[in-house]
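Pasting a structure here, questions to come.
Every protein chain but one is kept in place in this view of the complex.
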Amino acid sequence: MKKFKEKLSGRVFFVLALSTISALVLITVFIFVNGMPLIAEVGLFNFIFGMSWAPEQGQFGIFPMIVGTVSVTLGAALLGIPVGICCSIFMAEFAPAMMKNIFRPAIQLLAGIPSVVYGFWGLIFIVPAISTHLGGVGMSILAGSIILAIMILPTIISISEVSLLALPRTYKEGALALGMTHWQTIRHVQLPAAKSGIVAGVILGIGRAVGETMVVIMVLGNSVALPESILDSVRTLTTNIGLEMGYAAGRHRQALFATGIVLFVIIMILNISAQYITRKKVK
Amino acid sequence: MRITARNAEKTAKILIWTIALMVIAVLIFIIIFILYRGLPVINWNFLTEIPRRSGREGGIASPIIGTLSVTALAVLIAMPFGVGTAFYLAEYTKGGIITRIIRFCTESLAGIPSIIYGLFGFIFFLDVLGLGWSILSGGLTVAIMILPTLIRTAEESIRSVPKSYREVSFSLGGTKWQTIRKAVVPSAIRGIANGIILSVGRCVAETAALIMTAGYELIMPRSVFDSSRSLAVHFYTLVMDGISERNAYGTAAVLIILVFFINVVANMLINRFVAKGR
Partner (left out) sequence: MKRLIITLIILSAGFASSCAARGETNVIVSGSTSVLPYVEILVEEYRILYPEYGVGIQGGGSSAGILAAVSGFADIGMSSRALNEDERDLWSSEIALDGLAIIIHPDNPVDNLSMQQLRDIYTRRITNWSEVGGRDARIHIIAREAGSGTRSAFQDLVMEGEVIHQRAIVQNSNGAVRQLVSGNRDTIGFISLGLAEPQPGLRPVKALQLDGVAPTRENVLNGSYGLYRAFLFVMPEAPEGYVGHFIDYILSEEGQQLLIGEGLISVSGRIG
């Protein structure tokens, strides 16, 4: 009986552990099966580099959305990464204990707030502000970048902070003993040593920006045209799905799944590079 | 002014302090603003009445129930898989190709955006399994989304159980299963609970995937096969369709309070966990 239980428990845990594999496989298979027919019909090149998206007229080109995704993500990264890294340095090196006790739960809360609330906030503060001061409708790459930058902060901060704190104390002590100032130590010793962890955090943050849906639907304006400035409205890959999925039937629906495939591939590339970098660090 | 080491030190320090304080300020501003406009809307009726006229009137009772039932279902479904996987990874395996694949899949699931989960849930649970827009479809979809969080937190807490606990159990002739049940589980339970709380937070905040799988229905759901609009989805609709700004603020305030409460509980659990572990 004892032996049986022993064997059984091991088996059960093993079977349960297969759940993540089967989930990932199922998701991949279903997204691809539903989207591939359209890509095959239109041609991968025409789908990805096509400039015109008019599903009811049979035009399925997502290039403007790829450009949209890249530009908004880039904007969010430019704003979010420096701020995020500064905050993690603050947390790891400068903050007094009391500040840490405020900061850490605050960042957690920041991560927990539903994205629609950020979108709403953007809609009533950032979009009108851009419209008033810079012109246009305000729904723009700039608005999306600002809000996404705030949303990716928790990911960047927490992972960077962990990798800064994980450095052996001797690094810092050694540098200080050599007469370096605190800032020189951070800049020339600690940051380079924690680089791979920070990069992994940044990649995960970028992944979050690429994958965010509701916020971008709310503040980007969703035009399907190549942007000429950061004040132009764009559509991202996620918004294309979120905006039109409810309405889609037939080939239109397939085209949205095909959009999903492109998004999925981008995300997996980011995922795998983040994992690769983290693993290299461990070795 | 010459850039001396001391000047650089000073500038950097000031800059970093400023940025950190600004981040906090923005966060506090968002929260205070929503609560300031939303809290006056919340009263007993708002919490206990179902929405009428698309949410223009009435309260948010059914979206609250919808959110809670999707969350409960998702956690109940995901828990055995998540905790089971964690035990497998922490106790039963020492690497090898299967473990590497499991880890890869877990990490990858964590990175997949919710709209992709929505697409998958829509096609698989609604279309293939024929569950329709329902709490069940939504719960199942979100259950997959929270698996990585559950696995990661549970595995960490299992690994943090001191080796000596296991050694004592083994030396007393306990089998692996007995050791896990009697020695590991009781000490790891708080960490696991913390993972559950974090997952609850993710469920409450989820929007994109639930629009596609749990639907828009505003009446009180009577079973898990009924469709129900979640709080976040309801908030989104109120805002975007310009239905009622007042009720939108009220709903947002309820969401923030829920998330805040979840965070407080999680922190309490972590603190107690840390205090006990050391």
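Read from first to last, the chains carry the letters A and B; within each, the first residue is number 1.
The rule we apply is simple: contacts are C-beta pairs under 8 Å (C-beta built on N, C-alpha and C of every residue); 3 or more make two chains touch, one makes a residue touch a chain.
These numbers were taken from a predicted model, which means no experiment stands behind them.
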Contacting the left-out chain in the complete assembly, out of A:190, A:233 or A:271: A:233
Touching residue (missing chain; options A:84, A:122 or A:221): A:221
Omitted-chain contact residue, chosen from A:22, A:52 or A:229: A:52
Residue numbers in subunit B that touch the chain omitted from display: 52-54, 56, 72, 76, 126, 132-133, 215-219, 222-227, 240-246
Contacts of subunit A with the absent chain, listed as residue ranges: 52-57, 64, 128, 131, 136-139, 217, 221-225, 233, 235, 243-244, 246-250, 252
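The working rule: only the chains that are shown with their structure count from here on.
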Subunit A partner contacts - residues on subunit B that touch it in the complex: 5-6, 8-9, 12-13, 15-17, 19-20, 23-24, 26-28, 30-31, 33-34, 80-81, 83-85, 87-89, 91-92, 101-102, 104-109, 111-120, 122-124, 128, 144, 147-148, 151, 175-177, 180, 201, 204-208, 211-212, 232, 235-236, 239-240, 248, 252, 255-256, 259-260, 262-263, 266-267
Of subunit A, residues touching subunit B in the complex: 2-3, 5-6, 9-10, 12-21, 23-24, 26-27, 30-31, 34, 83, 86-87, 89-91, 94-95, 99, 102-103, 105-106, 108-110, 112-121, 123, 150, 153, 181-184, 186-187, 204, 207-208, 210-214, 217-218, 238, 241-242, 245-246, 256-257, 260, 263-264, 267-268, 270-272, 274-275
